[in-house]
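Heads up: the structure comes next, in structure tokens.
In this view, the complex is presented without one of its protein chains, the others remaining in place.
Coming up: subunit A.
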């Protein structure tokens, strides 16, 4: 049943621009560095001993913003597909469990974000190679900074999807989303417990994997809460 629902959800996002967004997000993040390095490459290369790490850090400055913004847009889009003509009532009246309907929506966005992360890895790696930043390529760091923000952003994803699917007024999830993006923008000054800070991989211990682990566990928790709330509610 899950596979069927997933296939249906992928059919429904056709022509809605979600795939475009999936590619545009990571491309945008790397494109900013293309501008940055294009304009002042020589200056930037002088700034540090390890040009690769310096470059990755620049990229990660924007990754978390793109990912939080992307989540807000993706969740709102996927909910609006069902909200537009209140197709929830048609969908839930089919022989499917509400839990799997919710899980399917969540999975679709997770897959899109994962693809985004893979693309981010590919884009930043190739542009790094093009910049010729040195022989020693820090593959592990590159992997970390491509996939940890995705894991650390799962709580935001779970929260946004929850709000977007249970609100009849899509202004609510968008408002919460915009506040989230602003919070993510000021990640550096936020306390460590705020979920919008996590995708930036900044924390008091200076260990990015903590954010990824926290993201994964709190993300699952928020997902479960959202799923059961979705199940409990009447379909209007």
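As a convention for this text, a contact is a pair of C-beta atoms (placed from the backbone, for glycine too) under 8 Å apart; a residue touches a chain by one contact, two chains touch by 3 or more; residues count from 1.
Everything that follows uses one rule, which is that contacts and distances are computed from a predicted model.
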item: Identity of the absent chain, which is to be given by its UniProt protein name, from "Acyl carrier protein", "Ion-translocating oxidoreductase complex subunit G", "Dehydrogenase" or "ABC-2 type transport system ATP-binding protein"; value: "ABC-2 type transport system ATP-binding protein"
item: From A:35, A:93 or A:140, residue that would touch the chain that is not displayed; value: A:93
item: Residues of subunit A in contact with the chain not shown; value: 1, 4-5, 7-8, 11-12, 14-16, 81, 84-97, 234-235
